[in-house]
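Take a look at this one; I'll ask things after.
Apart from one protein chain that is not included, each protein chain of the complex appears where it belongs.
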Amino acid sequence: MAYNFKETMNKPERLAPGHRMCAGCGGTIAVRNVLRGLHEGDKAVIGNATGCLEVSTFTYPYTSWEDSYIHNAFENAGATMSGVEGAYKALKRKGKLSENFKFITFGGDGGTYDIGFQSLSGAMERNHDMVYVCYDNGAYMNTGIQRSSATPMYADTTTTPVGSQSDGKPQNRKDLAAIIAAHDVPYVAQTTFIQNFKDLHIKSEKAIYTPGAAFLNIMAPCPRGWRYNTPDIMEICKLAVETCYWPLFEVVEGKWILNYEPKSKKPIEDFLKPQGRFKHLFKKENEYLLEAFQKEVDRRWEELLFRCSGTVNR
Amino acid sequence: MAKRDRLSGNEAVAIALRQINPDVFPAFPITPSTEIPQYFASFAANGEVDTEFIPVESEHSSMSAAIGASAAGARALTATSSCGLAYMWEELYIAASNRLPLALALVNRALSGPININCDHSDSMGARDSGWIQVYAENNQEAYDNMVQAFRISEHNDVRLPIMICQDGFITSHAVENIELLEDEEVKGFVGAYEPENYLLNPECPMAVGPYSVTDYYMEAKRNQAEGTRHVERVMLEVAEEFEKLSGRAYGLFEAYRLEDADRAVVMIGSAAGTTKDAIDKLREKGEKVGLLKIRLFRPFPADAIAEALKNVKAVAVMDRAEGYTNQGGPLGADVMSALFRARSSALAVNIVYGLGGRDVRVEDMEQVFAELKTIIDNNDAGETYRYMGVRE
Partner (left out) sequence: MAADISKLGLRTKWQDLTEGMVIAGAGTSRDFLTGEWSSVKPEFIEEKCKQCLLCVPVCPDSCIPVKDQKRAEFDYDHCKGCGICVKACPFGAITMEGVN
């Protein structure tokens, strides 16, 4: 798909300002750029799991959404949109609706990886014509930075605090994109904010216009939870990709495709160092933790390369 | 032109749904309501309805999807029982506060634990404060008739609230009875089309639903919601009147059976009312002035009308097919006694918990209840007001 950056930026905004997300939030950067994947003139219904995004973008009576929007609860964004999409099919079939609508649901990693996992799995397995977008900031940020199954290992969160007997979160993060790919849905992709957002835009457009269920996992840094210098978000995302912590890939009809391979993989320290949640890893006595983290990143990267059979595509 | 058929309660409700031909029906199976979506799935598979039937992965999701569909502008419903309803609990409140007129075909079954698949009302009683309209049936005919009337009540512009159509698990859901069905076209005409003002799929104007509400708005939002509830009694009676013209079958907020001159009355919900009527008929033959008030509308609670209907009785037994764990009895007992108190009734009232987990209710049991009421009148003392019936002790 051709990507004309300036034309894409010229599209009307579909997320209005005046929402109450924190200054520098990665969540709304994800939302704005996903919605640019909609073709102009196409209507959409946006779904949303409870979380920062929901409480901040629809605080009565202020909605930031230019399209129809539904928030139901925390754990059921997938099921709720299943019903909306079902209504669309039924009303079309009965001749009560002639316009075309697209269906896009947003959830944080709490609403997606964890409490909303069953509902998401059901919606994906039933292959509703919808896109589920996880803006993954790797913890329950809305309730105050508690660990999730998306939290990277060793991260200092309020429920995995670093202490004399704790190095932060003991477990590695769950690979949700792979799990959703195992649902055999037509389109799954992982992306983040890189350069001129070409990767994110193309994947959003594909996800929206692929018939059937699609899933996007977007790393969306949270300056408060990750404790980096807020203006540096693009640098953080770049380091996540260059260290192979957050690889860019897609799974199209079951085929794994690696979208980017760094020329020389950067050490994981480069990604971890600017973030306060990993500060303890840089104490002299914790070198072995960094080594373990690196080993885990390497293992997952090798596994991904194997899945993609070493192919790099775009 | 009515036609007679031999149908189970589940079949009867499923047929009502076929005749209504709703837009979206998400469902997850649970005994004893499973047959409703099962029958409906076969109607969909055979092109007898053009509903979007969504076999979801849980009851939480069936209610969530029904909410999504209803907000999107569709006529939607689901069906469940027992733990399925408990699992939906959070969503019940959301459906009501969003003012979404969706329906739920509930087949009453005991809540776990211990796990039990038979009838009592603990499931729907647990949901009584959720903001849903709750309508109960004594038999298969009533379950069918209530389902046909459901959307007319819930979708009424003065109401706009979700509605639960309840029947007793196995006792009516699986027992086959002779019932009268309306013609498909009659039901279609009676129910009419659903045309909401605002909905997600409105191409003319987007809509946002499900906001975060700060304290400054929350209380006003709840009061606003309560306004819908206040119109339910009137609308339900209007719909019933129209339904009677169509079917010849009369419905009210409750049924008063031989209550006019009764000095003793039983108040209860559901299928055991049939057994109670038999007991009443037997006792009436002996000249005893006994009667029944069978609840049809439980939420909102028609307290004034109930107190008025009971104004001449000297003693009342309120029968609860659910425990309330208040050390006072069950929820129906609390509501009826509160209605009597507000109406300054001098009736002596007791609350009897019965029929839990499908425990049988026999005619003799109900005769015994009326005998106990006689003792209460004779002693001019209600005695223990929180009692159990049919428990081994």
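In this document, chain identifiers A and B correspond to the written order of the chains, with residue numbering beginning at 1 in each.
Going forward, a residue touches a chain if its C-beta (ideal position, glycine included) is under 8 Å from a C-beta of that chain, and two chains touch if they have at least 3 such contacts.
These numbers come from a predicted model, not from an experiment.
Peer 1: Specify the residue from the set B:Gln38, B:Ser58 or B:Asn198 that touches the hidden chain.
Peer 2: Touches the omitted chain: B:Asn198.
Peer 1: From the list A:Phe74, A:Tyr88, A:Phe103 or A:Phe193, pick the residue that touches the absent chain.
Peer 2: Touching the chain that is not displayed is residue A:Phe193.
Peer 1: Using the touch definition up top, pick the residue from B:Arg18, B:Arg75, B:Arg99 or B:Arg264 that touches the left-out chain.
Peer 2: Checking each option in B:Arg18, B:Arg75, B:Arg99 or B:Arg264, the one touching the absent chain turns out to be B:Arg99.
Peer 1: Residues of chain A in contact with the chain that isn't shown?
Peer 2: 5-7, 9-10, 13, 15-29, 32-33, 36, 57-67, 193, 196-197, 223, 230-235
Peer 1: Quickly run down the residues of chain B that touch the omitted chain.
Peer 2: Output for chain B: 97-100, 160, 197-198, 205-211, 213, 216-217, 219-221, 223-225, 227-228.
Basically, only the chains that are shown with their structure count from here on.
Peer 1: With centres defined as the mean C-alpha position, give me the chain A-chain B separation in Å.
Peer 2: 43
Peer 1: Which residues, counting only chain B, touch chain A once they are in their complex?
Peer 2: Interface residues on chain B, with respect to chain A: 23-24, 26, 50-52, 54-58, 60-62, 64-74, 76, 90-91, 94, 200-203, 206-214, 217, 221.
Peer 1: Which chain A residues qualify as touching chain B in the complex?
Peer 2: 43, 45, 47, 54-56, 58-61, 63, 65-73, 75-76, 78-84, 86-91, 93-94, 97-99, 101, 118-119, 121-122, 125-126
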